[in-house]
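A single protein chain has been removed from this complex, and every other one stays in its place.
Entry: subunit A
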Amino acid sequence: MTHVLEARSLVRDYHIPGSLFRKARTVHALKGVSFAVDEGKTLAIVGESGCGKSTLGRIITLIDPATAGELLIDGRKVDIAREGLTSEMRRKVQIVFQNPYGSLNPRQKIGDILAEPLVINTKVPAGERRDRAMTMLKKVGLEEKHYNRYPHMFSGGQRQRIAIARALMLNPKLLVLDEPVSALDLSVQAQVLNLLADLQDEFKLTYVFISHDLSVVRYIADDVMVMYYGEAVEYGSRDEVFSNPQHSYTKTLFAATPRADVASIKARLARKNAA
């Protein structure tokens, strides 16, 4: 069985051109990352800010090309730097961004935002586009009356639902979620995560879930990859990684997660009193 997404030692360098007072230098954002995701599964990519998570996300979404390495989607090799991109490939991967306030065009109505991918990639007539947009709108928990509104009339959680709906309009196999809930408050986070889980079952979606929030990752992921300075320091199934972290960075990361259960609070108080 082929993997929906497979990466073989992806490398991405950014060249910063030198100026009069500075030498040119190269930033290695990704230093050879390999992984594979099967259909219907979720791979969570965890790491601190600036560790290359989002760079990886942009490469998987075919926005930026990788400097070296191979990217296979549905068993087919993709190289946008050399061959460009067919609309068929484009339709297989979609993305949901972190900031729901910047990812929707403020001058477009919701209906137009949802229909735009269909207008660009398919020859579906206007009536059917409308129907499909309506159906998707209801699938993500919004109502028909929202169809003619503008993005600024929605709350953050609703906007993220719209962004998810837009990503699903082309029936992609793979959805890259770039910290989709980190800009939302906790109750809305739970709603959106549940929505994502439901949609995954319904459409047999494969998720690449980029996050820094371990509790969210523990909830949604099948596999976990921990990144540190452009390298994958830990990669395995969720239970393996959470129960038996190997790398020291992963251990630090888990230790840094705030705990609120009674035992750990008591232990902390005991330590504090002892000191």
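Operating definition for what follows: contacts are C-beta pairs under 8 Å (C-beta built on N, C-alpha and C of every residue); 3 or more make two chains touch, one makes a residue touch a chain; residues count from 1.
Everything below uses one rule, namely that contacts and distances are computed from a predicted model.
A chain of this complex does not appear here, and its UniProt-recorded name among "PQQ-dependent catabolism-associated beta-propeller protein", "Xanthine dehydrogenase small subunit", "ABC transporter permease subunit" or "Ring-1,2-phenylacetyl-CoA epoxidase subunit PaaB" is "ABC transporter permease subunit". Residue-wise, the contact with the chain that is not shown comes from A:R90, picked out of A:H3, A:K31, A:R90 or A:H247. When the whole complex is considered, the residue among A:K53, A:R129, A:R166 or A:R238 that touches the unshown chain is A:R166.
The chain that is not drawn here is touched, among residues A:G18, A:G50, A:G75 or A:G102, by A:G102. Residues of subunit A in contact with the chain left out of this view: 61-63, 87, 90-91, 93-95, 97, 99, 102-107, 109, 116-117, 120-121, 141, 143, 148-150, 152-155, 157-158, 163, 166, 170, 187-188, 191.
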